[in-house]
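Questions regarding the structure given below will be posed in turn.
The complex appears here minus one protein chain, its other protein chains still in place.
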Amino acid sequence: MADKKMNFFEKMQALDRRYIYLVVALAIIIPLLVPFNSRTYVTEPTENIYKKIDSFTGRNDRAVLLCFDHDASTMAELFPMEVAILRHCFERDIQVFTICFIPAAKPLMDYALQTAKEGYEVQSGIDYVNFGYRPWAIRIPIMLKMGDDISEAVEYDDEGRKLTNLPIMKEIMNYNEMNLIVDFAGSAAVLSWITYARAKFGANVAAGVTAVMAADNYIYLQTGQLTGMLGGLKGAAEYEKLVDVFACHMEPDENGVMQPAPRDFSKEIIKNTWIKMSDIKNRMHKTARIGMNAQTVAHLMIIVFIILGNIGYFISKRKKDKVN
Amino acid sequence: MKRQIPLLIVIILGFIFVIHVFVPHKASADFYDWYQTWIKAISPFMVLLGIMSLFMVHSTKIKRKVPNWQYSVITLASLIGTGAVGFIWGTQAGTPFMWLFKNVQMPMGATMFSLLAFYIASAAYKAFRARSAEATVLLIAAIIVMLGQVPIGIKISKLIPETSNWILNVPNLAAKRGIAMGVGLGMTATSLKILLGIERTYMGGGK
Amino acid sequence: MKLTFARTGFFLFLLAFSFLLLPQMTHAAVNESEYIVENLSTADIPGDDGSGLVISWKPLPQERRIIEYRIYRGITPDSLFFIGKIDVNVKTGVMGDVMYYYDTDYNYFLDTQAKGKLRREKGQKKDGSLFRRYPRDVSIVGPQLEHYDILGVIPEKDYYYHNEKIEVVTETDTTVYAGLKLHEFSGMYKKLIADHVYYYSVVAVSESRYYCQHAESVIGIPRENAPEKTDRFYAAFVEDVPRLQFEWKLAVFADDHLDHNVYLLHKKDFDKFNKYLDEKIQKELNDIAVKEDSTLAVYTPKSQNPAKLIFARYCGYPYTPSQTAFVNIVEGKIVNDNRDIDVKIDVKNMEDYLFVFSFTDRTGYETFSDVVSANSTTTDQLPIVPPFMIIDRENDKGDYNRVMWGKPIVYLTNSTYLNEKKTHLQVNYDFKTNKNYKVRNIFFKVFDEEGKEIAYVNEYYQDFKIKIKLPENGNEMNTLFFEMTFKCNNDVGEDYILTQILQYDEQTQSLAPGDLYLEDENVDDWEYYIYKRNYSDEEFRLSKKVAGTQREVFDNIRYGNVHFKIVKHFDDEKNLFLVRPSFSVRMDDEKKATIASNLYPEEFEKTILQYEDEIANYVASKDTLESEEEIKNADDAIEYYSKQVELMKDHPIQKVAASFNNPKERIKFLDKSRHYAKNSFEYKIVKSNGKGIFTETNIYIREGVEPVSDENIYLTSYTGNGIDHFFPRSNWFNLDMLPAVIAALLFGSLVFLLIKKAKKGHDLFIRPIAGIQEIDNAIGRATEMGKPILFVPGTSGIGDVATLAGLAILGKVAKKAAEYDTKILVPVRDYLVLPVAQEIVKEAHYEAGRPDTYDKGSVFFITTTQFAFVAGVNGIMVREKTATNFYMGMFWAEALLMTETGSSTGAIQIAGTDAVTQIPFFITTCDYTLIGEELYAASAYMAREPLQLGTLKAVDYLKVIILFLIITGTILSTTHLTFLINAFPEK
Partner (left out) sequence: MSFEVISNFIAAFFTLSIFSFLYKDNPFYKFAEAVFIGVSMGYAIPLIYQDTFIPFVYRPIFVEYKFLILIPALTGSLYIFRFSKNLGWLSRYPIAFSMGIVGMGVPLSMHSYVLVQMRSAMLPVDNINTALIFIGTVTILLYFFFSKEHKGVYGKVTNIGIWFMMVGFGASFGYTVMARISLLIGRIQFLLGDWLGLMK
C-alpha cells in the first residue's frame, strides 16, 4: 500500500510535461466553452473609476473621454474593459467621447463602439462622439488644447461633423467638463495624460492597462495622479460585474415585469449580490468574467502542480535519506 | 589601418558623445543630427549580412543534403517569395504581402508567444521545489502573488491580495532597485571600457 | 518516410503560397458597377476664406469589403490627380451613411517624396483620366501652380544661398525671381482658390487591392464666406477708472481674419442694428448666389451700422491673437487716433449701452457677435497679478524662455480611507512652484467642523501623499478643513496661507477636495494668459493659457526659421520654381512699417530708385491736380514712398547691409538680424476669469540692466537683449548633468588607478561566482556525451552592453570547446552580432590551436523576428540534442520559451542576463544563473587580465562610495535633512 503511494508521487515527480500541457489546455478551453459562475471581488481602483463615471449620470455638463492606445495584440485584456465602460455610459446616459492616436487602434475603437451599442438606442453626436484617429505627432498639442477648448482641439468628429454643431458638445468646453480620461494601453501611454491633462488642467485620469503594466502604474494610484485603474482581464471582469450589479440592475414592477432600475454604488449591495452567468444573454457582456474563470482555473491548476510536485519531492527525498 | 583606425573612430566619436551629453548647445544638437543622418544611411546595408548568412547556411544544408535539408528549401523559398511579393505588389494593407503578414507571420508569432502559458506551468511544476530556504521563499512569493491576482485568493483569505500587493511593492521593489543599480554600474563600466579601447570584442578578432 | 515529410512540406507550402493568387482572382467575377461609390458630391465649407471644400459620398456596403477610398482632384475633368485616401477596416466597414474628405487649408502639394514621373493610376486604361500624385516633374506641376495658392516652405540656408536669379520678361515689365530647385523646399502646400472650379472623383479599393471604377467626377467650387460668428463675448465696465474691458473667443477658422473690433451700441438703436445685420446677411447670401448665377440682381444694403467702433486691432498674423482688450474712457470719450476713433460715452448711464464684437476678414466681410451689456465692476474686484519675471531657461539649446510668477501653490487632489474604521485617511496633494521658490517643507494643518485642530503634518519630503489619523468618534467626518503653508529657500511670508476643504461627496462616496483658496481668492476661478511679441510683429499674440494653479511656463521659441513664400511661377527649362527674392527683416521701432530687403543687392537698389521716381512723379503731378481729394492722395503717396525710401536707406540695418561688398556677408548679416528680431520676445500676463474680468500687466522690464542703445539693438550680437525683449540663449553646459559629470570623473579616475595597480602585479581578489565555475564542467559534460553546445549571445544588438558581455564569455567558452573538440552552435538574432560572433569563435579555435576544427556554419543568423528566432532555436535544441545550453546577454519574453525546451531535452543550462524581468525564469529553469551585474563581472573574472580586473575593482570601490552615500542620505532624510537627497537628480 505504502509502496504504491510512493510510486504515485515518484511518478508525479517524473511526470511527462505533455500531461501538464494537456491540463493547461483543458483548464483554459473548458471554462471558455462552458461558462460557470464565480464570484468577482471588486477592488478599490476599479471601484473608483466606476464611481467617478457613475457620478456623471444624466449630466449634460460632464463627459468621459476614452483614449485607445493599443493594437490588436493586447486586445484580449483591454477590449472587454472598453466594452464594459462604454456599456456603463450608454446604460446610465453618460456622455462619452472616444479618440485614438495610433492607426492600429482605430478599428478596435470602432469595433468596441459597435459592440457596446448593441441593444442601446444611442446616437452618435447626441449620446457619444467618436473623435476618430489623430496622428501621434499631434497627440500632446491636442491634449494641451483640450484644456482650453475641445472643439478647437479636435475640430471634426470621425463622421466629419464639426464638433461645435453637435448637441453633445453644448455644455462641454474643456477638462472642467470632460472631467475624466480613461486611457487604454499596454504601455505607459497614460503618463502623458497625467503630465499634460492632469498636472496642467486638473483633469481626472484613469488607466486601463494590461496585467503586466499594472504594477508599474500602481505608484500613480498611490500619489493620486491616477483616479483609478483597471488591471488586465481581472479589472475588466470587475467592471463588468459593477455594470451588471448597479447600472443594469432590473427590478420587477407591480405587474412583476422586470424593469430597468439602475442604482447607486454601494459596498453592501455588491457584497450580497450574485449574478448568474447564464442570465447574461450577450456574450460580449461577460467575456472578461469568462476569461477570468479560465484564468482562475489555470492559476489554481499551476498552484496544485507546484504543491503536488513538492509533496513528491519531499517523499522521494525522505526515501532517499532512508536508503542512505 | 585594419584595426587601429576603426578603434580610433570609436574613441574619438565616443568622447564627442560624452561631451554631447553635457552640452545642450545648438552646435552639440546639430552634431547629433548629423550623426543620425549618417547612421540612418549606413543602417539599411546591415540587412545584407543577415540575408547572406541565411543563404549560406541553408544552401550548405541543401548541398550537403544534411537531415531535414528539405526544410531549408522551404525557408529559402518563403524568404524569396515574401520578399518578391513585397516588391511586386507593394506593402500596403490588402496586398498579398500584408496578407502573408496577417495570416502567416502574425498568428505564428502570437502562438509562439502564447506557448509561454504552457511553459510557465511546466516550469512551475518542474522547478518550483523547496530545495533550500531561498527556493522556498521564491515559491511562496510566487504562489501568493498568483493567488492575489484571481478572485479565489480573496475568498481564501482577505490577507492574500494585500500580501501580494505588499510583496510587489516592498521586497520586489527593493530587489529591482538593488539589481538595477548594479546593472547600471556594470553598464557604465562596459561603456567606459569601450570608450577607452579596453573592450574591443565588437571589432571581432583578427589583425 | 523522410521523403514523405518533404513532400507534405512542399505540398503545404505550395498550398499556402497559392492563396496569394486568390485575392487577384476573386475579383474577376464581380459586377463592376456595384463597386462605384454613389452620391458623390462636394460642398463649400462655411465660415472660411474660400479655400475649403468637403467631398462626401456614400460608402459601399460592408460586404463589398473595401479597404480604402482614394480621392482625386484636378482642374479639368480629364486629368485628376490622387490627393489622399481614407483607410477603412474591412471587417467592421464604415460607421454612418456618409463619408467625408476635407480638402481645406494648406495641405500637401509636393515635396521630394513625390515620384519622378507621372503615372496613370492602377486599373486605369491608357486614356484613363486618373493619375497618381503630382510627380517631381516641373513641366507637369508648373502649369498647375496658377490654379492653387501654393505656399513653399524653404529652410533659411537654401533660400539665402542656393537660389538662382531669374528674370521673367513679359510685355509690360521685367520681374526678378529667386529660382529654387524642388529639393530646396522642405515642402509645398496648396490651398484652393475661391470661386475656382475643381473636379473630384473617388475610387474604392477592395480588400485584395483591386481598384474599382471611379465615380463620375463632380465639380466643386469653394466660396468666400463671412467669418464665423464668435459664440462668446463678454464686456465689463470698471467704474472707478473708468475703463471698458472685453474678452472673446476666437473662431476655429481664422486664416483670413484681419481685425478684431468692438462697437458701442445705444440701446435705442438696437432695432436699427438688427435691421443692419439682416441686410448684411442677405448681402452675403446674394454675393454667393450671384456668383452661381450671374443673371440675378445684385443686392445693395441700404442701412448704415448704427453702432460706433470703439476698438479695433489687427489680427492677421499667423499666430493665435490675443483675446482680451480694454479701452480707457477719458473725459467721457474713447479716442484712438490710429483708427480714427472718437466716441462719446456717458459713464453715468452705462446701462443704456450695448456692446458688440466683430471679426472682419480680408475681403471685407464682417460678422458680429451677439449683443451684450457690460457688467459693472470696480478695480478692487479685479484680480491681482502677482509679480512676474522672465529669464532664459537654463540647460537648453536656446529654444525656451522661462516665464514665472507668484509664490508656490499646493492643493489636495484626492483622498482614500486606509482602513475599514475610517480612522486613517490618505490625502493626495500636488504642488506647483517656480524657480524663485524651491519648496523645502509643506505644512498641513487639519481642522474638524468645530474648528479643532486634529492633525498637523510637516511634509519635508514631498511624495504627493500625507496620512492623517482621524479621531475615533464613530461618526464619519463629513468635512475637513485644511490650512497649508510653505517653507521655501526664499521667504514666502507668514501670512501666505492656502485653504481647502475635503467634503463628503454623495456620488463618489468619498471625501472629495473642494475649491482652493489663497486668502480670499478662489484659485480655480482664474486663468493666466501669457502674451508675447517680437520685433517682427506689430501685435501681441497668445503664447500660453494656463490654469490659476500654475506658477511657471516654458515658452517655446523655435530655433530654426524658415521662409514662407508663395509659389506661382516656374521655369521648366532650368527645372526651377520661382519665388520672390524680397524678404522682411523686422518692423521698425514704432511697429508701423516693415524693414525689408532683397536677396540681390542690385534689385534692392533698383527698388529705391523706383520709389524715388514715384515721388518725383507725384511731386511733379501735384501742380496739375485740382480737386482737394486728388491732392490729398498725392500727398499720402509721397509720404508713403518717402517713408519707405527712408527706411530702405537710413535704417541702421540697411546702412550696415549696404556697407558689405561681399553678398554672402551681407545676407549673413541680414539673416542674423532677422533671426534676432524673430526670436526676441517681450511679455505680459493677463489674469482673467475668462469673462472679461481681468487684469493686464505692463510689459515686463528687467531690473538692474542698462537699456541697450538703439544702435546696438540691431547691430551687436544676440546678447544685447535690451531690457524688455528676451532672446533665448544656447547654453554651453547642462547643470542638471553635473552630478553625472562628477560621478563619471570619479569613476574614470578609479578605473585608471586600479588598472595601474593591476598592471603592477597586485593581486586583485575577486570572489568566486557560482555560475562561472560550472562552465567548465558543463562543457566537459557535452564532450563526454559527444553532443554539441548551444550558445545564445542574447537577442539584442551589438550596442547593448549585455551582448558584449555575452560575447566576451562566448570567447572563453568557444576556446574551451575547441580544446575539447566539441561542436559549438551559436544562433544569432542581430545582423551585427553575427560577424563579431563568427570572428570570436574563429579566433578561439586559433587560440586553442585547433584552426582545423573551426566550422564556418557554427555561427549563423536565424532571423530578426523575436518569436521566429525562438522557433528556430527550439528546433535546433530538439534536433541537435544539445547537451549544454548557454544563454548570455539580453533577453525578453522569449527567454522561458528557450530554457523550458532546453530543460525538457535534459540539457545542462547556464544563463546570465541583466534583464530583471527574465531573471526569475532563468533561475527556475536553468542550473546556474548569473544575476544582473554578475554577467559583466564574469567576462572580467574569466579573462583575468589587468585591464578587465582593474575596471571590475573600480566598480567595486565605487559601490562602497555609493553604499556610504545611500546610508548617510537615508539617515539624513529621515531626520528631516534633505540636502543630500536633493543633490541627486530626480529623473
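Lettered A, B and C in written order, each chain numbered from 1.
Note that a residue touches a chain if its C-beta (ideal position, glycine included) is under 8 Å from a C-beta of that chain, and two chains touch if they have at least 3 such contacts.
Predicted, not measured: the structure shown is a model, and the values here were computed from it.
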Chains still shown that are in contact with the chain withheld from the display: A, B, C
Residue of C:Leu578, C:Val801, C:Ile910 or C:Cys926 in touch with the missing chain, whole complex considered: C:Val801
Hidden partner interface residues of subunit B, rising order: 2-3, 5-7, 9-10, 12-18, 20-22, 35, 37-54, 56, 68, 71-72, 74-83, 86-87, 91, 97, 99-118, 120, 124, 133-135, 137-146, 148-150, 164, 166-185, 187-188, 190-192, 194-195, 202-204, 206-207
Residue ranges of subunit A at the interface with the undisplayed chain: 18, 21, 24-25, 28-29, 32-33, 75-77, 210-212, 215, 232-234, 283, 291, 294-295, 298-299, 302
Interface residues of subunit C (partner: the chain not displayed): 5, 8-9, 12-13, 16, 19, 22-23, 26, 65, 112-113, 116, 136, 183, 207-208, 460-461, 463, 737, 739-741, 743-744, 747, 764-769, 798-799, 801, 832, 834-836, 839, 862-865, 867-868, 871-872, 874-875, 878-879, 916-917, 919-921, 923-924, 931-934, 937, 941, 952-953, 955-956, 959-960, 962-963, 965-967, 969-970, 972-974, 976, 980-981, 984-987
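In this section, only the chains that are shown with their structure count from here on.
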Gap in Å, rounded to a whole number, between the CA centres of subunit C and subunit B: 30
Interchain centroid distance [CA atoms averaged], subunit A/subunit C, Å: 31
Of all residues in subunit B, the ones touching two or more other chains: 120, 122, 124, 126, 128
Residues of subunit A engaged with two or more neighbouring chains: 17
Subunit B residues within the subunit A interface of the complex: 110, 117-118, 120-122, 124-126, 128-131, 139, 142-143, 146-147, 149-152, 154-155, 161, 165, 168-169, 172
Touching residues on subunit C, where the partner in the complex is subunit B: 2, 5-6, 9-10, 13, 16-17, 19-20, 23-24, 67-68, 87, 90, 205-209, 395-398, 559, 730-734, 737, 740-741, 744, 747-748, 751, 755, 798, 801, 804-805, 807-808, 811, 831-832, 834-836, 838-840, 842-843, 846, 856-857, 860-868, 870-871, 879, 893, 896-897, 899-901, 903-904, 914, 916, 919-921, 923-925, 931-933, 935-937, 947-948, 951-952, 954-955, 958-959, 962
Footprint of subunit A on subunit C - complex, ascending: 54, 56, 87, 89, 91-92, 95-96, 98-100, 102, 231, 249-250, 252, 413-414, 416, 428-430, 463-465, 505, 507-510, 524, 545-547, 549-550, 904
